[in-house]
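Questions regarding the structure given below will be posed in turn.
Apart from one protein chain that is not included, each protein chain of the complex appears where it belongs.
Per-chain numbering from 1; labels A, B and C assigned in written order.
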Amino acid sequence: MQVRVQTEAFDFGQEANTFAIAQTDMGAIVTFSGIVRNLAETKLSYMDIEHYAGMTEKAIGKIVDEAVSRWSLGDVLVIHRFGRLVPEDLIMMVATASKHRKDAFEAAEFLMDYLKSRAPFWKKEVSDQSQDWVVSKVEDRNALNRW
Amino acid sequence: MQVRVQTEAFDFGQEANTFAIAQTDMGAIVTFSGIVRNLAETKLSYMDIEHYAGMTEKAIGKIVDEAVSRWSLGDVLVIHRFGRLVPEDLIMMVATASKHRKDAFEAAEFLMDYLKSRAPFWKKEVSDQSQDWVVSKVEDRNALNRW
Amino acid sequence: MIDVLYFAWVRERIGEAKETVETEAETVADLVKELSERETRYELAFSDLSSLRVAVDQELRDFDASIKGAREVAFFPPMTGG
Partner (left out) sequence: MIDVLYFAWVRERIGEAKETVETEAETVADLVKELSERETRYELAFSDLSSLRVAVDQELRDFDASIKGAREVAFFPPMTGG
């Protein structure tokens, strides 16, 4: 299990390969990666991601522990960036490894749902015209009820 | 949309990166990759994957079209190998890109469920002791009922 | 004249991957019956149709599907891709 919270960019493909290669006896790998969208209508200049240093890794660690207790997982990786990101930058990724695809898929979705609403990150979108804190979506908060 | 059926090994990370970088305005990328498991109990020597040349790409293409009609997807990639594979080799991968994670996750799961039971591949596991055709699982056939 | 293809253990039991068959069979089921009556290896391979799948011109079909005008029929066990 590995959790990294960092400002530095990371290489999604390389991380995914390193994660996959390290597995033995795990037939299924699922990854999710989140990218800063290049929204034509808002002409986003950049996104600032603030986080609660000290709490963040602890909060993600608890979410990972919960996933490991619910599904049969060989390994989990979470990387989440903070600081200034521009369109098409990778924001974060998760990877899950399991013997069977169902566990790998469900655990990855669970991790994403919880990272969205329970890990202490806040995004601000900045364009020429505006600076807006991204508002948490009802559907994202409701997504936790599935689990 | 890209479907590749091949004997050659492929670089999962590089494929995932190429796929992710090509997206514009897609915030969510999901990948699945399947690996030949190194089963201690059976001491698998290798796996032979047979397929129905001619039908395979057509069948996968139809599954991809169905996914594109059901979810809002920016892009889909499917790579599936056939021929002889050894433990820890990558068998196949899918990748989906969408604006939102729900579509990317569901479409990837749908693709996997259908590739399992509707794409004309057959796996044979060979060890020192035995040569066994992998038997399709009831749970895999039932997985199609979700969709 | 129709091409008949076999995959996986069906191919192993029949002993070949592909053959061209002279037949007047109207449906897949008719073809299965006709082949099974010809030789024991077909009878054995086709003994449990519930464990077989069939494609007509590279599309999955039921055993009652027509093969009139079809170029190719394929028999195989349930797929195990992914």
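Keep this in mind: a residue touches a chain if its C-beta (ideal position, glycine included) is under 8 Å from a C-beta of that chain, and two chains touch if they have at least 3 such contacts.
Note that the structure is a prediction, hence the values are computed from the model and not measured.
Taking every chain of the complex into account, the chain not shown here touches A.
Along chain A, the points of touch with the absent chain fall at residues 34, 50, 52, 54-55, 58-59, 80, 91-92, 112, 115-124, 133-136, 141.
Everything below uses one rule, namely that only the chains that are shown with their structure count from here on.
Note: the chain lying farthest from chain A is C, by mean C-alpha position. Put simply, the C-alpha centre of chain B and that of chain C have 26 angstrom between them.
Looking at chain C, one finds that residues 82 touch two or more other chains. Listed for chain B are residues 34, 112, each touching two or more other chains.
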